[in-house]
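Before any comments, here is the structure.
With one protein chain held back, the other chains of the complex are shown just where they sit.
When the chains are written out, they are named A, B and C in that same order, and each has its own residue count from 1.
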Amino acid sequence: MAEKTRREFLKSGANTAAALAVGGVAGLAIGIADRGKLVWQLDPELCIQCEKCATNCVLPESAVKCVHSYSMCGYCDLCSGYLEPGAKSRDTGAENQLCPTGAIQRTFIEDPYFEYQIDKELCIGCGKCVKGCGAFGNGSLYLQVQHDRCLNCNECAIARACPAQAYKRVPAETPYILRGEEAGRYAASI
Amino acid sequence: MLMSRFFIHNVFILFILAHVVFADPVQRFPKPDFESGYERPILQTPDPRALTLEYLDVFVLVAALSLASYFALRKRSRRHIFVLMVFSLIYFGFWRKGCICSIGSVQNVVYALFSHAYAIPLTVVAFFAVPLIFTLFFGRTFCAAVCPLGAAQDVVVLKPIALPGWLNQMLGIIPYLYLALSVLFAATGAGFLICRYDPFVGFFRFGASFNLILFGAFMLLLGTVVARPYCRFLCPYGVLLNWMSRLSRKHLSITPSDCINCRLCEASCPFDAINKPVEAELHEKREKSIRRLSFYLVLTPVIILASGWGGSLLHIPLSRSHFSVRLAKEIKLQDEGKLRLATDETDAFRASGKSTSELYAEARDIQRRFKVGGWIFGGFLGLVFSLKLISLSVFRKQEIYEADRGDCYSCGRCFSYCPVGKEGVDLEKLKEKAEDKAKFG
Amino acid sequence: MRQTKNDKFLTVTIIVLSLAGLTYFGVSAIQSDHRIQRDNPFEYNIDNFAQSGASYLSYEQVHDFPLQADQAHALGVDDWDRIYVSDGNKIDMYDEQGRLLQSATAAGFIRALDVDVNKNIYLALESAVDVLDSTFTRQAMWPDLGSLAFLTSIAVGDTDVYVADAGQQVVWRYDKAGHLLNKIGEKDDSQDVPGFLIPSPYFDVLIDSDGYLWAVNTGRHQFENYLPDGSLRSSWQKSSMSIDGFSGCCNPAHAAMLPDGAFVTSEKGLLRIKIHNAIGELQAVVAMPDQFDNDADAVEVAVNSKEQIIVLDAKRQQVRIFQKKEGPT
Partner (left out) sequence: MNDKKDMNTRELFYVLAKRAVIISAIFASIMAILLIANFIQTQSVDPLNSKALNQLLQSLQENPQDEVLKEQIRALDLLARKAYFTHQWQIRTGGLLLFISVLVLLISLKYISSLQAQLPNFDDSKKENPWETRLLARRFIIYAGLGLFVLAFVLGVFSRNELGEPRKKDKVTFATSKELKENWPTFRGPEGIGHAYHTNVPTTWNGATGENITWKVVVPKSGLNSPIIWKKKIYMAGADEESREVYCYDADSGDLLWTKEVNNIPGSPNEVPDVTEDTGYAAPTMATDGERVFAIYANGDLISFDLEGNRLWAKNLGLPDNHYGHSSSLFTFKEKLLVQYDTNEKKQLFAFHTVSGEQIYATPRDDVQISWASPVLVNTGARDEIILNSNPFVISYNPDNGQELWRVKCMDAEVGPSVAYADGWIYAVNEYAVLAGIKLEGTPQTVWEYEDDLSEASSPVATKDFLFLASSYGTVTCFDAKSGEVYWMHEYDEGFYSSPIVVGDKVFVMDRDGVVHIFKAAKEFEAVADNELGEKSDTIPAFMHNRIYIRGEDHLFCIGK
């Protein structure tokens, strides 16, 4: 009987100690924890348009897509994000289009302005237009993780493959790293 | 029109002032005037899943754990556990795509403790700690019906075979190795190994790399004959759960009252987690047993030191898994002319304008961390091996059929085999058992 | 429920399969450790264009000197070949060898500058013009052009001062006393004025030897020549990714003029400096893209009395001086 009580006592002591250990680790973690949520995002300033966003996402169709900052766009006729570098004419013919999936739509607004819109259904996030726009234009086209598609994996497969280490975890309240006037949307809330 | 532009311009200046950054002039350059009254479209930025839903996940976790514990300890119903398990598989697996799960959360916690740059979300801490706490009270009910990885394997168990005891014991070491390695990687910032090689997450998401799908398919196929291979021989979180479960206040028992040693449950556990009665007699001289045990006890510090040293030896090959170390290596080889090709990584680095000495310093610091971590990693494994040897040298008498507190997943399969009721042997039930066939295996 | 009959066979099979799997994943893991440069199937390749035109290269760099300026932006050369470089709010004057002669501070970020024959320095700030005399003391501060203005260039003639405003896409004409005379370049179909199309903050103005204004309509890749009253005299236009034209959305980013009326042009995107004659034909290439850093911005250019091309390379924090190669090219 005495032995049994002693064992019981030891056991309950060990149990308490384990509970304290778990609680301690959890407490330490809570001490540095964020009440919010973190999501993956690509910093366009670091992006080198290597195409790995298009091929390294766990989804068969990448969660990274091109976005367009309309406030930065020059609405050019000769758009280096839309047209092949050597394009001889500026029409929408496939031979002139830079985008491999034809995801950029070109609409005439008024002379000499054209609007460029990304069809997200078609965009695969390869970043070819981003490079073109960044080289010659204002850099209004850039890549961003689309959070309606992103599964927010604990270890993002693209982040691991990113040669420029441009991916980081950002708070879910400001889930995009935007350019131009659109960036003000978050700036105002900070 | 003019007004709106004026406004925008000012918003910009405000933005720049607020950030005090040297903004690219392009960023704040005014846009063209449109005479046709063209309105600029608004950039669509779909929001991520709401934070409240993340807290809902924690709530579901707690609720599922409570139910699982209730079903296993009170209700003693495999059927209920099974239904809850399927729910968890659908919710945490296919709905939440297996991310974040408690298994992976170990790394988040370690990473947060070792890296100042990472603020771990509270929900992740909950996913790490809550199952451990529940296990401390009720045993591994998390494994039984909450973990989506366990559930995915549990539903494919068809014709489980018993593995030889020694193999079971030996493979049981792997989770310790995996846990130690994952913690080392997370602590040094080299990545999340557990997530990287999670075999089932590819199915949950309907997408992963080819190799990962292959690995997952292999694990599931294997799982039809070797029940829950991941849980038993890989799962690093299972190590922690095992420890907690051994110390748990309450635990599932095969029989609701006293065991009558009827042997009916003997082969009911597909996970070899039922301790069978063992005769008290020794097969060798008592002195020999004691000598062996003391030998292992004395050897323990030696083993720990030796394997600690072995672990520290590994710091160079292991550190190569870290991005910066690899990059530093490539930059160095390039500078030495041994690597002719530039990679995207080296190009990106050279364009970043960071100095090589900075990179080398960072890489060396990571190598140093791996060295210190290697000692701890090796020492831990040495301790695990020693304790395993010691536990295999201690002989304890066992009189009844009993679930192994560490290894039992509280799945409740054994319940239906036990003819004993709460009030002792139930002859009616015994008869029923003999005639009827178990439905949930 | 447990089957034990074929256990042994199964066990062996499982072990063999597991080992095979382990080897496979081990091998693929080791293979992935050796990183090789993969082809990027979506590569945006302009190397061909970057290399074209080497045969026209007939200038060489003869001198350079370093600047201690991390915000170098505007460049100017006076008739005595002294070089003016802005650094944020600061304006520095150097001799040809790069010795710092004098400095002064302006009232704001200097976006462009020009120096007249009396050594007065006209500084275009964000939305106003600041005038310093030859002793670097402020003479006048012209009225602000408002928050919509975004000045990018200034050209000072004998009587007129032209200021390019990329924000409002016009050129302002002032007299030397700072009186605003008129604005030039608003779209006017009746006078065939196409209107400036300035998609990015690069918009340069020049004054030719006859005193007429040349403005670079970057969005149209066009050089336009205006009478003081704002009517279009002439223009020429060249859009092309290849060497003989201007590439991308808006180029040339900067321009300067040689005494014979030829244009020295500096482009962004494909960083190159070329010389086009007065009617737009390519005459020479001064510098090719490989002579600039990869991620540099378009460089500001100026011409001195020896017809050397002065280049402000902000990325390298240098002033670089190019000169026509001697002998047959």
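In this text, a residue touches a chain if its C-beta (ideal position, glycine included) is under 8 Å from a C-beta of that chain, and two chains touch if they have at least 3 such contacts.
Predicted, not measured: the structure shown is a model, and the values here were computed from it.
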Quiz item: Among the chains present, which touch the one that was left out?
Solution: A, B, C
Self-check item: Identified contact with the non-displayed chain, of B:M85, B:A151, B:L212 or B:V325
Solution: B:V325
Quiz item: Which is it among B:V83, B:L113 or B:A267 that touches the chain not included here?
Solution: B:A267
Exercise. Write down which of B:S77, B:T300 or B:S393 is the residue touching the left-out chain.
Key: B:S393
Quiz item: Tell me, which residues in chain B touch the chain that this view leaves out?
Solution: 155-156, 158-159, 164-167, 169-170, 173, 177, 203, 206-207, 210, 217, 263-264, 266-268, 276, 278, 283, 303, 306-307, 310-317, 325, 328-329, 332-338, 340, 342, 356-357, 360, 363-364, 367-368, 378, 381, 385, 388-389, 392-393, 417, 433-434, 437-441
Exercise. In the full complex, which bits of chain C touch the chain not displayed? Write them out.
Key: 1-2, 4, 41-42, 61-66, 98
Quiz item: Which parts of chain A are in contact with the chain that was left out?
Solution: 60-61, 84, 86, 88, 93-95, 100-102, 124, 126
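As a working rule, only the chains that are shown with their structure count from here on.
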Exercise. Identify the chain whose mean C-alpha position lies nearest to the mean of all protein C-alpha atoms shown.
Key: A
Quiz item: Where the centres are mean C-alpha positions, what is the separation of chain A from chain B, in Å?
Solution: 26
Practice problem: Report, in whole Å, the distance between the mean C-alpha point of chain A and the mean C-alpha point of chain C. | Solution: 31
Quiz item: What parts of chain C, by residue number, touch at least two of the other chains?
Solution: 40, 197, 199-200
Quiz prompt | Junction residues of chain B - those touching two or more other chains | solution = 26, 29, 32, 343-345, 351
Exercise. Would you pull the chain B residues touching chain A in the complex into a rising list?
Key: 8, 11-12, 14-15, 18-19, 24, 26-27, 29, 31-32, 34-36, 38, 40-49, 51, 54, 97, 99-100, 104, 107-109, 112-113, 118-125, 128-129, 132-133, 136, 191-192, 195-196, 201-202, 205, 207-209, 243-244, 247-249, 323, 343-345, 347-348, 351-352
Quiz item: Residues of chain A touching chain B in their complex?
Solution: 11-12, 14-15, 18-19, 22-23, 25-26, 28-30, 32-39, 46, 48, 50, 52, 58-60, 67-75, 109-110, 113, 115, 117, 120, 138-139, 144, 146-148, 150-155, 157, 160, 163-165, 169, 172, 175-176, 178-184, 187-188, 190
Practice problem: Could you pull out which chain A residues touch chain C in their complex? | Solution: 49-51, 54, 73-76, 78-80, 85-86, 98, 100, 112, 126-128, 131-132, 135-138
